[in-house]
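Selected chains only, in their assembly positions.
Chain naming follows the written order as A, B and C, and within any one chain the residues start at number 1.
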Amino acid sequence: MKVAVVTFPGSNCDRDTLRALSRLPVEAVPVWHRDTHLGGASAVILPGGFAYGDYLRAGALAAHSPVMGTVRELVNAGGRVLGICNGFQILTESGLLPGALAMNVSRRFQCEWVQVQVQECLPGLRFAAGERFSLPIANGEGRYIPDPQRPLGRDAVAFLSYRDGAGRPHNPNGSWREVAGVASADGRVIGLMPHPERASAAWLGGEDGLRFLRVWTGGDGVPA
Amino acid sequence: MIGPDTVGLTPEEGRHAAQLLGRVPTALEWGLFGALWSEHCSYKSSKNILAWLKPPPGQVVGGPGDNAGVVRLNAHWEVAFKVESHNHPSYVEPFHGAATGVGGIIRDVVAMGAYPVALMDSLRFGPDSARLQEGVVRGIGFYGNAIGVPTVGGELSYGQAYRGNPLVNVLCVGVRKPGAGISAGTSRPGDRIVLVGADTGRDGIHGASLLASRSFAAPDAETGTLRPAVQVGDPFTGRMVMEAMLAVLQGGKLHAMQDLGAAGLSSALAEMAGQGGVGVEVDVDRVPRREMGMTPYEVMLSETQERMLLTVPPGDLAEVLTQLSQLEVRASDIGTVTADGRLSVREAGAVVASIPAGSLTDGAPRRAAPERMVGPIRVPERYAPSGVFRREEALFVLGHPECRSKASVYHRYDSMVQTHTVKGPGDDGAVLRLDEGPDGLVIAVDGPGRLSACDAYTGGARAVLEAVVNVTAMGGIPIGLSDGLNLGSPDDEDVFRDFAALVAGIADAAHALQVPVTGGNVSFYNQTGSDSVWPTAVIAAVGRHPNPEAAIARGTLEASMALYLLGEAESTLSATVWRLTLGDGLPGPATAPDWTRSRAVLEALSRLNEAGLPAAAHDVADGGLFVTLAEMLLAQADPATGLDVTVDSDLPARAALFNEGPAQVVVAVPDHREGDVLRILASSGCPGRRLGAVTGSGALTFETCEGRFTYPREELRAAWLPPELTEPDAVLAGKGDAP
Amino acid sequence: MSRVHIVVHLKEGVRDPAGEAVQHVLRDMGFLVEHLRIGRHITLDVDSAAGDDAARLGREMAERLLANPVMEQFSVEVRS
């Protein structure tokens, strides 16, 4: 499998994501936001960071980058896209996922470890309902707000939700229904606020993120 | 009329400048002399004293004098790092002042050709500065988080002395491949000079020469009149420029690189020329502007952020400009490197300034260094406070602003971006794993201003010792130091003497511990009226970690482990946090380090590390042994973990629990290795003893000569975690927070 | 040249944490304010002689970029 990782001006988790992918049996290629081809990749990651400084609204300016047209075409052709943190914001801003991400109710940037749980299985991917991942978040605008015109449950689902250590619902930032990630119903477009690439080695604090990426790239969820 | 007085020069300096030129300087030339001969740019008061810090030959790759110091980590990496202050701008505008401080030190590291991998920030505020602190913390997060360099630690401390003079010091650490470096002084005549980054506006003109080189006599009125336009931090452009500079450097076409900081183009060009023994000639008309009608004076002195300078051989200019434009950063060819050794400025074809570059840099007037002095060293009294220890005192110390958890601050910084962070904020220092080679980096900053309150020499020495102990406790082998020095007005004889003593203390400590000082920063005029800050040395220590993936820090404690104290408790409570809880704001003198004993402790610690013995290690600092052990306990995931220790029975309970004597470290080691521990202590000549054991009681228990005291984990936690902040932290000032 | 002012606010019903905090501080300071909301005020110049035209452009920019219809509403005003 070949995965493209897009660098927007101001992305800062692009290299981290490439490095995490290098620990999986996939080929990963970097792509610049002005590129209009994805180097033959069948899946693409929009990484975390502050594209265009998150000026105006997080993800709003990057949603107009030339590469986003190509990403849309890829999805229409059956490819997959994963938006991580800023990438998730870019996906909602460009309408590829419903809803919006607003300022955390704490009014603060929050960098900490959280637990998330899979709420819905997605076609074609071996995420198990109820499966949990321990992952870092690092964002100031991570509060999910649903779109009344495109409610979740139709063409898109509340894929991941925040949980506390004991598996009870937990809400670090005021997200609607503890939503931590959203996916299109067909599983082709996924966005999540936590950073799987930051949990890709034991010495980084855990490997759940690597497991997440392994499942997303078509593998299974069995720990390596 | 522009003359010596309007640019901050004394009449005597004015005469000297005119003499150097052999004529009356033009308006622009006055501006250049004023900026470059300012305290902030020229180090005129400090340079001769800073010479005491010069490292012995061979210990550093690049020492003081460059944009950042450089030491060798191993065959794969060199480390560039430096501490810089942004105190005055942060007082005037906390959010952008702090943000631009972060941006500025990052560019210094980039200018050495190193990729920035970590930041730490050291902050000092008055006791009731919630709003100022909020602005500064927000500003640091705003810039560091967005530019994508993790903030892996720092310090937050308070004191009456910082009330009108907050300190904001930032450390940036970068790595580069050996041989891949660059510096400011390697241009060749004929090279083109390229200005990269943001368009120039009227930002911060005179920031360096006036704002940071004077006292705040009447802060509001004065800062109000001295400030044309506040510098705004733009981490987005900052990141674009940083990435672009390091990318073009890889192409191998660049001759020299220099960041634009204080005094903007004028200082950057003078440095390039002065250090390289060449001349520079720029055409101000070719500098892209943000505003209409800017004079050459304004263009040359603007402190607009997010700009860098390059020099390129003319044949490679087109290629470099093309690459920069593909990377979507602005770049303009603004002039030529010449052989005449002068800094010349042209406007509309005419030369409007031409000054021998060396006279702007090395030629700046300098204050003579006093005798290298170490005293008077004030010795603290032996244990004095009378009365018996009350158990609540310990909770009071643990919850004191100096000791309590700083998590509510550091959780607002991205400490994980770049995915190198093995140990981040919340430990004695940070450990980073690098992509290549076996070794990791250990980083710590310490600036115990309180220990300088009575005696700057001791304070400087203790700051170095504490930073080195922290690096060693994290498993590192110290390889370099950088120092940020923050004082009042050097025109005040007492302050100047403190400065000399502070530097002497640092120099002696660096010598005693065999770690080179590679650079740093001096910030004077942290003074309002006669209120001056404590002479505060913020010391950054960088170390090599031979096994970063296994870094231990506070570790995981198990009931099969014993606790040892390396070093010796002392009997005074002078200069401790316990002393501060008396509430008079006077810490009293601190104990100067005993170097023989300090070296023995460090030696024992590193040999324990080499033998892989410690399962956890934590030094004794703010709050004494009590706080050290409470923090170790609270860091445990398992709520059942307990610690049961017996303190030095020769000391009153209070002294035993709260003394902050130098060079004490607690380590936890599997019980069955006791023999190995004692052997290493003995052969290192390190005093030390078994303190007690890890238990399953879920509590911290002390056996003292005044009885046995037990603190359940929940009680400790409640004292240590600050109350949820409800102060006006939603101040609108500053951007990046409106949705 | 026409100067266009575009004001963007969170929709009624979307929580505005910054606004809430500021209102709280103002009340602490003795200002009895209510319903405080913080939005963005964007000013820009467009090269359009006719005011109508400028307003149309302003709306278009707001719809396509400056406001997010999921959580925000906007208004446009032109002054020449």
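Operating definition for what follows: a residue touches a chain if its C-beta (ideal position, glycine included) is under 8 Å from a C-beta of that chain, and two chains touch if they have at least 3 such contacts.
Since the model is a prediction, treat every value here as computed from it, not as a measurement.
Colleague: For the entire complex in this file, put down the subunit formula using the displayed labels.
Modeller: Beyond the single copies shown, the full file gives A x1, B x1, C x2.
In the analysis below, only the chains that are shown with their structure count from here on.
Colleague: Roughly how far is chain B from chain C, centre to centre by C-alpha average, rounded to an integer in Å?
Modeller: Averaging C-alpha atoms per chain gives centres 41 Å apart.
Colleague: If you average the CA atoms of chain A and of chain C, how many Å lie between those two points?
Modeller: Here chain A and chain C have centroids separated by 29 Å.
Colleague: So which bits of chain B are touching at least two other chains?
Modeller: 729-730, 737, 739
Colleague: What positions in chain C touch 2 or more of the other chains?
Modeller: Residues 10, 18, 21, 40 of chain C touch two or more partner chains.
Colleague: Within their complex, state which residues of chain A touch chain B.
Modeller: 9-10, 12-13, 15-16, 19-20, 48-50, 52-55, 57, 102-103, 107-112, 136, 138, 140-141, 195, 197-198, 200-204
Colleague: Enumerate the contact residues on chain B facing chain A in the complex.
Modeller: 141, 145-148, 234-237, 239-240, 328, 411-419, 421-422, 433, 435, 548-550, 729-730, 736-737, 739
Colleague: Enumerate the contact residues on chain A facing chain C in the complex.
Modeller: Listed in rising order, the residues are 56-57, 60-61, 64, 92-93, 98-100, 102-107, 145, 147, 174.
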